[in-house]
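Of the protein chains in this complex, one is absent; all others appear in place.
Per-chain numbering from 1; labels A and B assigned in written order.
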Amino acid sequence: MIWTLTELAEALGTSFHGPQDRTIESAGTLASAKPDQLSFLANRAYTEQLANTHAGAVIVHPDHVDACPTAAIVSNNPYATWASALRLLNPPPKRQTGVHATAVVDDSAMVDSAAYIGPHCVIGSKARIGSGAVIGPHTIIEDAAEIGENAHLVGNVYVGPRCILGDRVIVHPGVVIGADGFGLAMDQGQWQKVPQLGRVVVGDDCEIGANTTIDRGALDDTQLGVDVRIDNQVQIAHNVQIGDHTAIAGCVGIAGSTHIGAYCMIAGASGIGGHLTIADQVVITAMSTVVTSIDQPGTYGSGIPAQPHQSWKRTLVRLTRLDEWAQRIKKLEKSKQPKD
Amino acid sequence: MIWTLTELAEALGTSFHGPQDRTIESAGTLASAKPDQLSFLANRAYTEQLANTHAGAVIVHPDHVDACPTAAIVSNNPYATWASALRLLNPPPKRQTGVHATAVVDDSAMVDSAAYIGPHCVIGSKARIGSGAVIGPHTIIEDAAEIGENAHLVGNVYVGPRCILGDRVIVHPGVVIGADGFGLAMDQGQWQKVPQLGRVVVGDDCEIGANTTIDRGALDDTQLGVDVRIDNQVQIAHNVQIGDHTAIAGCVGIAGSTHIGAYCMIAGASGIGGHLTIADQVVITAMSTVVTSIDQPGTYGSGIPAQPHQSWKRTLVRLTRLDEWAQRIKKLEKSKQPKD
Partner (left out) sequence: MIWTLTELAEALGTSFHGPQDRTIESAGTLASAKPDQLSFLANRAYTEQLANTHAGAVIVHPDHVDACPTAAIVSNNPYATWASALRLLNPPPKRQTGVHATAVVDDSAMVDSAAYIGPHCVIGSKARIGSGAVIGPHTIIEDAAEIGENAHLVGNVYVGPRCILGDRVIVHPGVVIGADGFGLAMDQGQWQKVPQLGRVVVGDDCEIGANTTIDRGALDDTQLGVDVRIDNQVQIAHNVQIGDHTAIAGCVGIAGSTHIGAYCMIAGASGIGGHLTIADQVVITAMSTVVTSIDQPGTYGSGIPAQPHQSWKRTLVRLTRLDEWAQRIKKLEKSKQPKD
């Protein structure tokens, strides 16, 4: 789709500097964009690339307009404007409707006539699929599960019995929503499975990354608020609750019954223990281990940056003897005191 | 299914206090249960909720009978009794039998007439599916693999060639059993794949969580004992052996050829190195790194609890200079010694 600068700025609700009739056809990075492409600057680290870009126009913050060597689309939030511009330049294909001949849809399932069910899908009894929803190939929607309007399950997704996904939810391949939680009771030397009777309830506008797993609740539900964004390979255990607009990066694990607030950001590969409460607006840095509740907004972490192996080995030797060193310091202090 | 207290206690093999004809229809938490619901107290932290519950009956330890404001079902192991009660109140649906029309079953596969093969399953040559087994939709059972009696593969499971699952094994969606192990030989600057010829053998009564992977052995087999319980997104490499009744929480990774004993408990997101031996009854705490064998029962760990970012940054600066600080303490001690 080809846009003039005027049209693009108008659609984006921004002002611009540059020739009104310059045409933009697609998008590229500052380093690679060509004269018919749009680019953006959202991170000061790339300011140098701005000076040398061949892009036809660049979305910039007002602070960078003067430094922009080409047409500038001016935004106080260049990255969000960039997201909007990409959607304008790359409109999604028209959504299909109808049920593929190879799909197995139970007679009692309620599939909206404006929904699409792809090849080899399996839709259980009394499942509901909302208007505009796209259920990609090989997806399993178990009995009585509900998929909201305009949801998009890309393909190869599993949604367990009675689980509920809100409107406009996006789910990537390999996601498992509503498997049994890890509930076990030890009885005379044998594990007994504790039936998992709750659901998973996912709010509107959530996005769930590839191969992520969200277990159903034991009795009550596992819940994601609205606009929760989950990356790939995240594990969310039974009865976890996640507040609105929280974002969780790849490989994070959250143990059972933990409640996470709104507008939190959990960086990659962190582990969060069970039965904790994390306040709103908490940031957890990468590969941290959270084992106590956090009741104040702020940034928390315990990741240790990798170091050259030889020096790290020396540090480890010292680390395991910290208690001994502390005793030696106390002894030194004591021996000094009488002389003071 | 509706039960009187008398019937329920009899079925559970417990005593009870309260009206014999009180009826229980379902189950709920102490906080949410209604007068026709059963609840339980297994964790002292919830004793306060017991005092205020509206449940019709509560499963409690003898120590809590007096504190129970409603009917009490008395058990020395309330959580195990709770698991049994949930099964009574929520009997599983009758298992289907037969082969769905869309399943692709090799002529030489041996599917018991009392087994069920769901939509779009693919069953390879000479595979065996035992009596009462339920193979959920989209499951692939490769050539000569064997699935035990009353096993339940929920859906979208992959079982590789010649792998064996025991009786009553439960496998959740997205599990991959019997992919090739990570066996590579460097040869003149190129990796050569080492063929992986072993199997995965899973004992009776195991449960395997969503998106977990268990690689086939290189020559000998990868083995899980009986009643091994594996949570979601666990990675078990080739030739690992796991003892009976061991439980492994989400996101754990176990490297090749490691042997783990019986009745171990490995907490979430821990990593266990290769070629190790872990004794019986070892507990590993969350996000620990195990790099040496453990020959004594007990609890081990190396996870670091997350802290406020600013103080953790200061700690990290000190941490990387531990060796220097140790030298300075030694120097202080030396300078003091002549005076002693």
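Note that contacts are C-beta pairs under 8 Å (C-beta built on N, C-alpha and C of every residue); 3 or more make two chains touch, one makes a residue touch a chain.
All figures in this text were calculated on a predicted structure; none of them were measured in a lab.
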Give the residue, chosen from B:1, B:45 or B:185, that touches the chain omitted from the document.
B:185
Could you list which residues of chain B touch the chain missing from the display?
102, 104, 120, 122, 138, 140, 142, 156, 158, 174, 176, 179-180, 182-187, 189-195, 197, 211, 213, 215, 219-220, 233, 235, 237, 251, 253, 255, 270-271, 273, 283-285, 288-292, 294, 298-302, 304-305, 307, 311, 314-315, 318-319, 321-322, 325, 328-329, 332, 335
For chain A, residues touching the missing partner are 27-29, 32, 77, 79-80, 82-84, 86-87, 90, 100, 102, 118-120, 136-138, 154-156, 170, 172-174, 205, 207, 209-211, 227, 229, 231-233, 245, 247, 249-251, 268-269, 286-287, 303-309, 312, 316, 319-320, 322-323, 325-326, 329, 332-333, 336, 340
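Note that only the chains that are shown with their structure count from here on.
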Averaging C-alpha coordinates per chain, one finds the centres of chain A and chain B separated by a number of Å equal to 25
